[in-house]
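Yeah, one chain of the complex is gone here, protein chain that is, but the others are all in their spots.
Chains here go by letter, A, B and C, matching the order in which they are written, and residues are numbered from 1 within each.
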Amino acid sequence: MTLPSRLTGVIPPVCTPLTPDHEVDTASLTALVDHLIDGGVSGLFVLGSTSEVAYLPDGHRKVVLDTVVGHVAGRLPVLAGVIDTATLRVIDHVRTAVAAGVDGIVVTAPFYTRTHPAEIDKHFRMVAAAAGLPVFAYDLPVSVHSKVGADLVLQLAADGVLAGLKDSSGDEGNLRNVILGARDLTAFSILTGSELTVDNALWMGADGVVPGLGNVDPHGYVKLFKHAAAGEWEAARTEQERLVRLFELIGVGDPARMGPSSSALGAFKAALQLRGVIENAMMAPPQIPLNTDEIAQVEKHLITANLLA
Amino acid sequence: MTLPSRLTGVIPPVCTPLTPDHEVDTASLTALVDHLIDGGVSGLFVLGSTSEVAYLPDGHRKVVLDTVVGHVAGRLPVLAGVIDTATLRVIDHVRTAVAAGVDGIVVTAPFYTRTHPAEIDKHFRMVAAAAGLPVFAYDLPVSVHSKVGADLVLQLAADGVLAGLKDSSGDEGNLRNVILGARDLTAFSILTGSELTVDNALWMGADGVVPGLGNVDPHGYVKLFKHAAAGEWEAARTEQERLVRLFELIGVGDPARMGPSSSALGAFKAALQLRGVIENAMMAPPQIPLNTDEIAQVEKHLITANLLA
Amino acid sequence: MTLPSRLTGVIPPVCTPLTPDHEVDTASLTALVDHLIDGGVSGLFVLGSTSEVAYLPDGHRKVVLDTVVGHVAGRLPVLAGVIDTATLRVIDHVRTAVAAGVDGIVVTAPFYTRTHPAEIDKHFRMVAAAAGLPVFAYDLPVSVHSKVGADLVLQLAADGVLAGLKDSSGDEGNLRNVILGARDLTAFSILTGSELTVDNALWMGADGVVPGLGNVDPHGYVKLFKHAAAGEWEAARTEQERLVRLFELIGVGDPARMGPSSSALGAFKAALQLRGVIENAMMAPPQIPLNTDEIAQVEKHLITANLLA
Partner (left out) sequence: MTLPSRLTGVIPPVCTPLTPDHEVDTASLTALVDHLIDGGVSGLFVLGSTSEVAYLPDGHRKVVLDTVVGHVAGRLPVLAGVIDTATLRVIDHVRTAVAAGVDGIVVTAPFYTRTHPAEIDKHFRMVAAAAGLPVFAYDLPVSVHSKVGADLVLQLAADGVLAGLKDSSGDEGNLRNVILGARDLTAFSILTGSELTVDNALWMGADGVVPGLGNVDPHGYVKLFKHAAAGEWEAARTEQERLVRLFELIGVGDPARMGPSSSALGAFKAALQLRGVIENAMMAPPQIPLNTDEIAQVEKHLITANLLA
């Protein structure tokens, strides 16, 4: 399918279920896609940070692309992360994603290398030229250690290089500058990855949201988005506040034993397993699995949120 | 060939010459390998940061491995960087490198993801188990944004997981702790990547050096190493000081136009072209090429260093 | 006067006008205070970052305190920053501020030293015990390089140590956690320092705003606040968007010549001078003054915003 010129609504970054021996669990993956579509999402973002993309070999990535694009079968747009260190490597992923039939790609600034705004600019231009598909810039300083600022995004948008921005920077001031600067562009979509301030982002003029927590509770984010779209802002806020509280589950992992990625992704996957969506909560190595106590805390959060029968 | 239990001497991180259309220039690559072997180096490190590994697609990486291993044909050991974001991706590179016939591999901590010492530990153990070859930890906080500290390195060395350390952290105090802690280990090699303080590192007890600048002037680093090995420390220092001055060429690129990687790698490649070793100074995108003025400055540095006829 | 248990509205961080020889220009300072009170602000925050507190000697700080407290004469509450590296130094500033008659103090985490959550906790407790006045935590990672997270803030609030939070972290997700966690506290005020997302912060439940740009356009921020307080959110957003555009004036300074502090504070002071509020735009050294062209750009921004007659 063709991407709408303004991509709106909830486009969750789809978790990647794994088997106990670290292969993609395609049955769980399609079950998760069904769970998300049933939840009312308007698109899917595969191979993002929440999908453990940085942990997945190319073979796994291809399985994810083929499985999701095949299962979705054009019912809603699929964006694909093409996360890698620099241009030529990213273009390799772009080719695989295009061949799989995705509807748009999501690209970060180069990382590992020390980069420069002129190099980031060149990177996006070369990737977009190679893609021939809508390209979203993925602003994620916590992972890539550089910022794709409003000026660069707006220049690339004006030049037709970028079709949108996925902002996971947490920098709402910069996001607002992008929103105001892009207001007259007819074909530029602004998506926030900040799960706790979606009502704010939509209020400012963002088009949609890419919430990791949307794997666990897609209905909640869809409800929040629909309230906002209908101008029912107080109801949107109430739903957002419920989701803020649910989001606390990402902190169940003991920081003495594991990093924040293990804790957050472990909690998402444990929640999906507890809800009966995926087969198990296996994460890609070297992440550290949650233990029984930590999983019990996830369960408690789900019960509080009425997400367990 | 089998790696010696103590790998010593100069093991330069081999630049990756490219053709104008960004393919690996294998003729230039073998010429560069000959230049380095003629210079007296005792090993080669391919697919390191200086090799633009983060910019090279897997296909390019395989060409580099096959070309260098084939051309070297066991005359000296070849180490290969297996640089990628997390364990399973790194293990894919390990398989390619092992199949190509390298003698050891060089592994960083995970990056892009937010990691944790327990996860870094698990990462090295899993990669080493998959490799079945000597594994060197590559400590490079400027790229991976975490530190592989002395305690972890020494524990992994004691457990037989690591065969060595390639320290490009610039943290000489930590390096010294590793050196003292590893003094009684019979099969652990400590290599420094800090080009400006090689005499210091050898003095403290490091076994060898991996100097990016060694591409341009391998004879210089070999001379420095030999003096040190012979206990001729003053001569070693004099040679080191000459190399410190030559190293200034990495700063020729205008910081308003490009990042430090473009400037340094552009200068190394321009120097190799000017010295007649490689065909051209092309860098992988999105790096920004040096301009005529900047290349002229590189030339001046080479003339000062008596490296141009 | 006594601080209200919930401090609401616009509490600008008052710029510190200086004479050409770097003394406090008390006439301009009282003129600025009048300008702000005329603008409808509900409190004043002196000796914050926008006040150049880090540039001001203790003598200057005392002059500021005495001048503002004296001139305000209880008409509205005055908060004072007591910005210094660690506990005993901060307590010295607290004593001066208390003696001057301020109504509350604003305290950052320790800086320059490498700190720890347990030490930050102890710091706030000791400062509050010494103050005997309401204490606001000032969360400003860009300056102090550590974060005062929601958990710590809420614990200190529950224990009666903190009377409020001044959040200049730009981390709206954490801010929301504080807001939800503090909802049932009757005497805890949450102020945002993020000038570009004030409507969002108030929408989430913040009590007030501390906008540096409020020096230049207090009426604008007061209008924004009043709309929000009246539930006229669309009007609030329209005003906020106007202020976002005005805020661009902080970027007039050439980054090749000066840092972001010189540019932003230089623009604020140039705007105040152009508007006839203060005598000159002198900044404390080592900041670099704006040049004629840069000041002309500030003027253009003011004209666009209808802030120059």
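In this text, contacts are C-beta pairs under 8 Å (C-beta built on N, C-alpha and C of every residue); 3 or more make two chains touch, one makes a residue touch a chain.
Computed from a predicted structure; not experimentally measured.
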* **Partner chains on view for the chain not depicted** => B, C
* **Contact residue for the chain not shown (choose from C:42, C:115 or C:155)** => C:115
* Asked: Hey, which of B:87, B:200 or B:287 is the one touching the hidden chain?
  -> B:200
* In terms of residues, what is the contact footprint of the unshown chain on chain B? -> 170-173, 176-177, 180, 194-197, 199-200, 203-204, 233, 237, 241, 244-245
* By the contact definition given up top, give the residues of chain C that touch the hidden chain. => 22, 49, 54-60, 83, 85-89, 91-92, 110-116, 118-123, 126, 142-145, 255, 257-262, 284-288
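The rule we apply is simple: only the chains that are shown with their structure count from here on.
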* Connecting every touching chain pair, does the picture come out as line, ring, star, complete or other? -> line
* To do: Report same or different for the chain A and chain C interface, where same means the shared residue numbers exceed half of all residue numbers found there.
  => same
